[in-house]
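Report on the following structure.
As you look at this complex, bear in mind that one protein chain is not there, while each of the others sits in place.
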């Protein structure tokens, strides 16, 4: 394509706005990262703390779920409305998630031989 | 064909999706990841049903095998590498190739650290007699974690190629989508690991 791209200079105000916006966005990402680290800590901590497995298992699965959603929507930019066809992409991601659900269910319930 | 030369002032906001090829790559890597989700799910599901299954009198179980400190360090390395590749993309937005290359290189180093620990872990298991053919559990364990490891290797080779190829020539609309796709892929590797450390290691230690 390169050939046809029109090079358009941003105005100074626009340029500075964009830089600022990028920096703010990056800060948000660092906060998200801190949350992820915290969730990870928590997961390891509750396991080491030796509570009842019946309590811990669903809890750490939940933590994993939260962390993954965080990754998807912040680091992987699924929240970015400007992403090309991002709606279609989310549909595919969540369809995939829905499809694997019965697979897990079957493998932990009816594979018993 | 001549490349359009950019400056920070002319660099478009969504450079990675400014061309038709860029858009296709963006959608393409996501669609590929969707199929990879199902791939990992299948291996995960198998692992769950073969966990701790082996010939009569098998001595190795998740509880006797796994060491949380190692898993924790690996997790931290990979999580951090996820953040560093976010930094690389941040610098890409600002048209700063040096930043992109530096942070991608750090990502690769962290990834290598992770990989080194994983190799050490596998070597250790094999050494104490928990080899690939030892039981159904061992086959499932090595296949699951190894498939993830293979993804890490592919990601490392990919990103290294991009660094080597583009360090000298700067950013343009042709290589920006490539960096972007690689970073998305790298995050996905991290996503999978979140489930591995939770389901394999943490839940394994719980028994």
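Each chain gets a letter, A and B, in the order it is written, and its residues are counted from 1.
In the analysis below, contacts are C-beta pairs under 8 Å (C-beta built on N, C-alpha and C of every residue); 3 or more make two chains touch, one makes a residue touch a chain.
Everything below uses one rule, namely that contacts and distances are computed from a predicted model.
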- Note on the structure: Among "ABC transporter ATP-binding protein", "Cell division control protein 48 CDC48", "sn-glycerol-3-phosphate transport system permease protein UgpA" or "Cytochrome c oxidase subunit 1", the omitted chain is listed in UniProt as "Cytochrome c oxidase subunit 1"
- Message: I'd like to know which visible chains would be in contact with the absent chain if the whole complex were considered.
- Response: A, B
- Which residue from B:34, B:108, B:184 or B:200 sits in contact with the chain not drawn here? B:34
- Note that subunit A touches the chain not displayed via residues 1-4, 84-85, 88, 92, 95-96, 99, 102-103, 106-107, 109-111, 113
- Pick out the residues on subunit B that sit against the missing chain. 1, 20, 23-24, 27-28, 31-32, 34-36, 38-39, 42-43, 46, 49-50, 53-55, 58, 132-133, 135-140, 143, 157-158, 161-162, 164-165, 174, 178
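Just so we're on the same page, only the chains that are shown with their structure count from here on.
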- Message: Centroid from C-alpha atoms only, then distance subunit A to subunit B, rounded to Å. What do you get?
- Response: 14
- Query: In their complex, what parts of subunit B are in touch with subunit A?
  - Reply: 1-4, 6-10, 12-14, 17-21, 23, 26-27, 30-31, 33-35, 37-38, 41-42, 44-46, 48-49, 68, 72, 75-76, 79, 82-83, 86-87, 90, 93-94, 172-174, 184, 187-188, 190-191, 194-195, 197-199, 202-203, 205-207
- Residues of subunit A defined as touching subunit B within the complex: 1-3, 5, 7-10, 15, 18-19, 22, 25-26, 29-30, 33, 36-37, 40, 43-44, 47-48, 53, 56-57, 60-61, 63-64, 67-68, 71-72, 75-77, 82-85, 88-89, 92-93, 95-97, 99-100, 103-104, 106-108, 111
